[in-house]
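Quick one: the structure is below, questions incoming.
The complex appears here without one of its protein chains, the remainder shown in place.
Chain naming follows the written order as A, B and C, and within any one chain the residues start at number 1.
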Amino acid sequence: MKFNLGCQLSYSIIQSSTLVFNISAVNNEYQEILDENLQIEPQLEVEEYTDPILKNRYFRLNAQPGKLKVAYQATAQIQPFYAEPDTIAEVLPAELPLDIFPYLYPSRYCQSDQLLQLAASEFGNLKLGFSRVTAICNWIYDHITYLSGSTDQSTSAADTVVERAGVCRDFAHLGIALCRALNIPARFVSGYAYSLEPPDFHACFEAYLDHRWYLFDPTRLVPQNGLIRIGTGRDATDASFATIFGLVQMEQMHLFVKQVQEGESSSQETPGYTVKAIAIV
Amino acid sequence: MKFNLGCQLSYSIIQSSTLVFNISAVNNEYQEILDENLQIEPQLEVEEYTDPILKNRYFRLNAQPGKLKVAYQATAQIQPFYAEPDTIAEVLPAELPLDIFPYLYPSRYCQSDQLLQLAASEFGNLKLGFSRVTAICNWIYDHITYLSGSTDQSTSAADTVVERAGVCRDFAHLGIALCRALNIPARFVSGYAYSLEPPDFHACFEAYLDHRWYLFDPTRLVPQNGLIRIGTGRDATDASFATIFGLVQMEQMHLFVKQVQEGESSSQETPGYTVKAIAIV
Amino acid sequence: MKFNLGCQLSYSIIQSSTLVFNISAVNNEYQEILDENLQIEPQLEVEEYTDPILKNRYFRLNAQPGKLKVAYQATAQIQPFYAEPDTIAEVLPAELPLDIFPYLYPSRYCQSDQLLQLAASEFGNLKLGFSRVTAICNWIYDHITYLSGSTDQSTSAADTVVERAGVCRDFAHLGIALCRALNIPARFVSGYAYSLEPPDFHACFEAYLDHRWYLFDPTRLVPQNGLIRIGTGRDATDASFATIFGLVQMEQMHLFVKQVQEGESSSQETPGYTVKAIAIV
Partner (left out) sequence: MKFNLGCQLSYSIIQSSTLVFNISAVNNEYQEILDENLQIEPQLEVEEYTDPILKNRYFRLNAQPGKLKVAYQATAQIQPFYAEPDTIAEVLPAELPLDIFPYLYPSRYCQSDQLLQLAASEFGNLKLGFSRVTAICNWIYDHITYLSGSTDQSTSAADTVVERAGVCRDFAHLGIALCRALNIPARFVSGYAYSLEPPDFHACFEAYLDHRWYLFDPTRLVPQNGLIRIGTGRDATDASFATIFGLVQMEQMHLFVKQVQEGESSSQETPGYTVKAIAIV
């Protein structure tokens, strides 16, 4: 599937500030960036960095007081990997690659160490494998109310267990924390999401199963095969779309994701809910 | 039913200290103290105070360095009030006596303000009345593991929702917090409990329904009609069996509750689980 | 000193709701209500209740959907008690009246149990007495930034120690918690405050010293002898100006406090900062 996606961000820079953006789509085996374009107004030097392992792409702007506009657009070809859920086993700590262990540890927003008993009593007796992570997602969907504005940047998975409301980021954090509490490596994924209404950066999570990172989205807001990956990390701290050092006001944010026609529309694959397991990395 | 109950507490006083005890059984319409005895070793002046509304009985000792032994025993006649659960309605804020409102407010260990969404989603759609508080107790029993030593003096209801383990005090705090989050007044009760193993001070809670305080015990450890009331308050802060100012080590604590024979044993009522609603105040 | 004070509150009642107000000035030895007037629009039955010990005055309205206006005004004669700070000693637990102990215990917003070490290291070695509470107020003033909108209804003293910003309510909570951590009984006071800009309900606290409740205000926003007391309690939970059960939107709030001329203005006492200790209860 081919998507045209991007964002326009407008800021008012009050004092000289540094902004680090993570809005560029990742380029990997399952997500090919066919073309892309970044426009900065006023023209500023753009320093880029790509994480060698995660492929996250960051760029930095040092901006002077005044208006700042950042416009990114790309065309991405997405080829998710599909698998049968029933065939996907958990990888036990005895077999887990040692470079994956950091995704078992608690992080700022995913205090898995505090959720051991909750995870054990709700999911500890379930059959191991993909379906156990699905059970976690179902639990979150059933127990947490999706409510815009109910949380803020300091809200963590432990808070969400108490307060029972949140947005996609909170849903992802709770999913990650519950997985880790069961010794299932899990991590945060941010992206552009086809058909998300209103358009916004989306957050979901990946669990490491059967030696692959599978995608999960406990919000059920969008089909997972319509996600175009931007950032990957331990939690939202690693994948903020904009990290700002200085005095800056956001003025406008506009996102878009459109599917691009390929061949005859009648034969074209479109994003859709599926019972298959999906991986995009 | 008639019970003989009491406790022996031994302390080592390191520096001159003040100790406030709340170990004496309450004397009220449903719980008559037939006789009682308090022994302090060494002999010390005992200052007593009874709360005019709650009837909690406190006494203070100012102790010098050395050993301190406190032995309390009493014979209490318990006559619980029984009612049919189905007939017991909630009292809405529109009708609630204004002196009862403080039991709707959050307290140190019962942050009902943080549990509004959890309470609403789990119990908000249930039929109002006694059975709704029973549903809260069942939820606690099903979701929280009773585990000695899993919590400490700083553990609150919000912590217990996250950590999913606790002792009787934590179960009571969570019950109170969930009731208050639903606008049901609730309060903490400490007492001697017949048949509790190992013997210890017990904690449960009361909810204000149908203009009476009904007793609930989400631990299911002992029959509620075997509770001899000591303290009542917003939460455990108000009903600590010993509040110590100074440097003191507890060395031993021994409690006992025995039923006293009355007439022929064959006809005697004994504490037992019942589906009836119970009030002891 | 004589003050004319009051408030006008406008609400939009979305669904039938119950509102409990605590906006009436207290009538006691140091604060005499010379006249007062309460107007409710539309006319509704007003149920009143005065706490027998604290003298807090509450009234309840059961309101139907539509507009609701509550207007309260009173004339109050304030005669604070003044004392020399140097003469005011702490009352040790060994001597403290037993009915005062609840003000030593932690409460929802004043987790004194978590601040023992902080209180001990900052204030533990100071000379006991009024000046120690002044030192607490100075510490709060120096370490916490007064910042409107920086906190919300769930913010507690422990949060404020971390976040270092708050409003009058948070300043009071922290003062209370630090006092209690040093075994100084302390409680929350809400009131109308002469010369507060912008006009709003004010919060400060009282510490029990030398067998009297002395007033402290770590915000330094207004002279303490210009406070007209409304509510007293363990913390803000007990002294909310409006507790609402139902679906209600506040639309407007207007407060006023004016000094009333008595005799010749040249000889008239006016509220002012003083180094004297002040008690108004």
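Criterion: contacts are C-beta pairs under 8 Å (C-beta built on N, C-alpha and C of every residue); 3 or more make two chains touch, one makes a residue touch a chain.
Just so we're clear, the structure is a prediction, and the values are computed from it rather than from any experiment.
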item	value
Visible contact partners (per top-of-document touch definition) of the missing chain	A, C
Residue touching the undisplayed chain, where the options are C:Gln15, C:Gln64, C:Thr87 or C:Gln117	C:Gln117
Options A:Ser24, A:Thr75, A:Gln111 or A:Thr134, residue touching the unrepresented chain	A:Gln111
Per the touch definition above, residue among C:Asn37, C:Gln64 or C:Thr145 touching the missing chain	C:Thr145
Hidden-chain contact residue, picked from the options A:Gln43, A:Asn125 or A:Gln153	A:Gln153
Touching residues on chain A - with respect to the absent chain	18, 20, 47-49, 51, 58, 60, 62, 92-94, 98-99, 101-102, 104-108, 110-111, 113-114, 153-154, 183, 237-238, 243, 245
Residue ranges of chain C at the interface with the undisplayed chain	114-115, 117-118, 121, 143, 145, 158, 161-165
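Criterion: only the chains that are shown with their structure count from here on.
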item	value
Separation of mean Cα positions, chain C and chain B [Å, integer]	31
Chain centre separation (chain A, chain C; CA means) in Å	46
Junction residues of chain A, two or more chains touched	none
